[in-house]
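Please find one structure pasted underneath; my questions will follow.
Shown here: the complex without one of its protein chains, the others still in place.
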Amino acid sequence: MALHTPRKINSSPYLPFGDKQDAPFYGKDILSVKQFSRADIDYIFGVAREMEEMVRRIGSFDLLKGKILANLFYESSTRTFSSFTSAMERLGGSVIPINEVRYSSVSKGESLPDTVRSLESYADVIVLRHPEMGSAELAAKYARKPIINAGDGMGEHPTQALLDLFTIMQEMRHIDGLTVTMVGDLKYGRTVHSLARLLALYDVRLNYVSPDILKMPAHILEEVKQHNIPQAEFNCLDDVIAQSDALYVTRVQKERFEDLDQYEGVKNAFVITPETMESAKEEMIVMHPLPRVGEIRMEVDDDPRAAYFRQVEYGLYVRMALLAMVLGKA
Amino acid sequence: MALHTPRKINSSPYLPFGDKQDAPFYGKDILSVKQFSRADIDYIFGVAREMEEMVRRIGSFDLLKGKILANLFYESSTRTFSSFTSAMERLGGSVIPINEVRYSSVSKGESLPDTVRSLESYADVIVLRHPEMGSAELAAKYARKPIINAGDGMGEHPTQALLDLFTIMQEMRHIDGLTVTMVGDLKYGRTVHSLARLLALYDVRLNYVSPDILKMPAHILEEVKQHNIPQAEFNCLDDVIAQSDALYVTRVQKERFEDLDQYEGVKNAFVITPETMESAKEEMIVMHPLPRVGEIRMEVDDDPRAAYFRQVEYGLYVRMALLAMVLGKA
Partner (left out) sequence: MALHTPRKINSSPYLPFGDKQDAPFYGKDILSVKQFSRADIDYIFGVAREMEEMVRRIGSFDLLKGKILANLFYESSTRTFSSFTSAMERLGGSVIPINEVRYSSVSKGESLPDTVRSLESYADVIVLRHPEMGSAELAAKYARKPIINAGDGMGEHPTQALLDLFTIMQEMRHIDGLTVTMVGDLKYGRTVHSLARLLALYDVRLNYVSPDILKMPAHILEEVKQHNIPQAEFNCLDDVIAQSDALYVTRVQKERFEDLDQYEGVKNAFVITPETMESAKEEMIVMHPLPRVGEIRMEVDDDPRAAYFRQVEYGLYVRMALLAMVLGKA
């Protein structure tokens, strides 16, 4: 996997004309947050900041002109699909939109290894969204072109975690020393698991606020603990809102509860309202992976601390950076 | 709304590099035909004619190179989707195709304001097709980037109305003095309502030919009347075909009738055949918003007065003009 594995693109049929072959990440897969060191992240964020600068100044530019991205989505995700499409187009590249792949087991349809080995004749990089954990790694094993994992079921969604971290970095100007509070469904939320892992590379304090049945899994707590990161768990946001520098909100879904009375009892404890914001620091930021349904009230949107729409935009820059990097242009 | 409201694009994160910020419509939404004055229409049609000229001479050009259109379709419309895609691509821009949005109420999925506030990080302009009346206005209220309404249920479809009017203008070389006859379902047909409103800005005579249960709604008649436009209603095309300069045909759908005998009795009165054309002026044009099913016989297609496929092409030029204008490039 990833960073220090042999580069793949040299076995490609396309001569890497003008590619910076000695660039970090050139020809690499992006499969998991676990593949990144803090130095890697510094590098990615440096490129992402250049992307932001260029987009703000001139909108788009031709860094990846002539390159093709296959956007291979086995499950629908309008936001992630659009984000990668925009990232590629703002860099002057083209996209093959593949939205309608019906997922079918090996007995019924084509295997994922066959699909990616076909698609890589058409594209220079493949972004894969797939409902099965491990699918991105499987695809990467067979593909000669770089694979970017855009979510593999209960597995990883590394570009989401990177954009979450980039949001904190850009909004707060640093990460070391911050207290980050994660709220809501911490058990099933893929994004909070990956973000906790990335934050563990920094000198942070982590608070977890959730109903008892939706607590952060033990193996994540254990992983984070290895990095000597202070962690604390809470049932109620009131206990920690005042000390938080970043609040990462996820949805508590009714369907997770067997006992609906239990759901009714806790649901409002994890909803962000203008009143919640009154207890918060003046320079705190509120984040959310989106879509949100009711867990942050719309009245909060006008609060300058509401960072969740800016977070979407930071995602564009991170994905532009990753695409440019794996294609040897950054 | 629209024309004389404050420009939106200045609040965008993207500096409008090279944009003509003093251009009319720069940064505006296109939501309703009601927002256009006759001078506005003259301006739009002037730009559309330049687009036609350029397309005929060189096919495509790079006026919107680097700009991105999000084609956000909550309901399927192959024709409108393709038309905007082509318009953007012929101008050198890129498209994010979003076709599969399942419409979901606020309780189930993401709200439209949240969706557009996310998408505008990825795109420079959003074309929205949505089944609910008022949705385009709602989206525009929240979006910093221009919204173009591509149909909001029983509401408006302003670019269709503009292309209909542009077709008459280009085919007949003028609009003042013409008699325009609308045929078919005038009650539910969004296109005829909008076209009547636009035509009311000119010195025209309007005929409405429909079954009794599908007559032009009273509020449209009233609106048109404010402009002192002569209007007349008929049950049969034979009474007015000879005096018409433009015939705008829409489909009379069986499903609109509770009494099928009634449908059987009237259905042929609103079908255009070669015989119909024999009574028509030599320079009359036949228009249709398409798709047609049987309301214009295929034998009419070879008649030079059959303008409905040319109408499709005029639509391309009008949409190219609108995209260039709201993006400050025309």
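Note that the chains are named A and B in the order they appear, and that numbering of residues resets to 1 at the start of each chain.
In the analysis below, a residue touches a chain if its C-beta (ideal position, glycine included) is under 8 Å from a C-beta of that chain, and two chains touch if they have at least 3 such contacts.
Here the structure is a predicted model, which means the values were calculated and not measured.
**Student:** Which of these, A:Arg117, A:Lys215 or A:Arg256, touches the one chain of the complex that we don't see?
**Tutor:** A:Arg117
**Student:** Write down which of A:Gly27, A:Gly59 or A:Pro97 is the residue touching the left-out chain.
**Tutor:** A:Pro97
**Student:** I'm checking contacts with the chain that's been left out. Which of B:Ala39, B:Met133 or B:Leu290 qualifies?
**Tutor:** Within the whole complex, the residue contacting the unshown chain is B:Leu290.
**Student:** So that we can see where the missing chain sits, which residues of chain B does it touch?
**Tutor:** 55-61, 76, 78-79, 81-83, 85-86, 89-90, 92, 97, 99-100, 290-293, 298, 309, 312-313, 315-316
**Student:** By the contact criterion defined above, which parts of chain A meet the unshown chain? Give residue numbers in ascending order.
**Tutor:** Interface residues of chain A facing the absent chain: 13-15, 17, 65-68, 70, 94, 96-101, 106-111, 113-115, 117-119, 121-124.
Note that only the chains that are shown with their structure count from here on.
**Student:** In angstrom, rounded to a whole number, how far apart do the mean CA points of chain A and chain B lie?
**Tutor:** Chain A and chain B have C-alpha centres separated by 40 Å.
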